[in-house]
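Omission of a single protein chain aside, the complex is shown with its protein chains in their original locations.
Take a look at chain A:
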């Protein structure tokens, strides 16, 4: 599902703007309904950024967001930021 589709979906209802910010501080804006599951947003983001979904972690205020949660569940307001973190691996210096 692309970003445009999400936008279309939320056109006629009350929707909120959320920003997904990656590690380079580049932001991608999504307009979602408060009841939309985040899985849609994640998939859209990964597709747009050409990322493996299991390589990206989405955080709100440091806490992980599950795909089956909605903005409502997390009390997200308009303009809130989601952090997209890339997988980290480490073994040696």
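Operating definition for what follows: a residue touches a chain if its C-beta (ideal position, glycine included) is under 8 Å from a C-beta of that chain, and two chains touch if they have at least 3 such contacts; residues count from 1.
Here is the rule we go by: contacts and distances are computed from a predicted model.
S.K.: The chain dropped from view, which UniProt name applies: "superoxide dismutase", "Mitotic-spindle organizing protein 1", "RNA-splicing ligase RtcB homolog" or "Peptidase C48, SUMO/Sentrin/Ubl1"?
M.R.: Matching the unshown chain against "superoxide dismutase", "Mitotic-spindle organizing protein 1", "RNA-splicing ligase RtcB homolog" or "Peptidase C48, SUMO/Sentrin/Ubl1" yields "Peptidase C48, SUMO/Sentrin/Ubl1".
S.K.: Which one, A:18, A:65 or A:82, makes contact with the chain that was left out?
M.R.: Spelled out, the listed residue whose C-beta touches the missing chain is A:65.
S.K.: In the full complex, which residues of chain A touch the absent chain?
M.R.: With respect to the unshown chain, the touching residues of chain A are 23-25, 54, 57, 59-66, 83, 85, 87-93.
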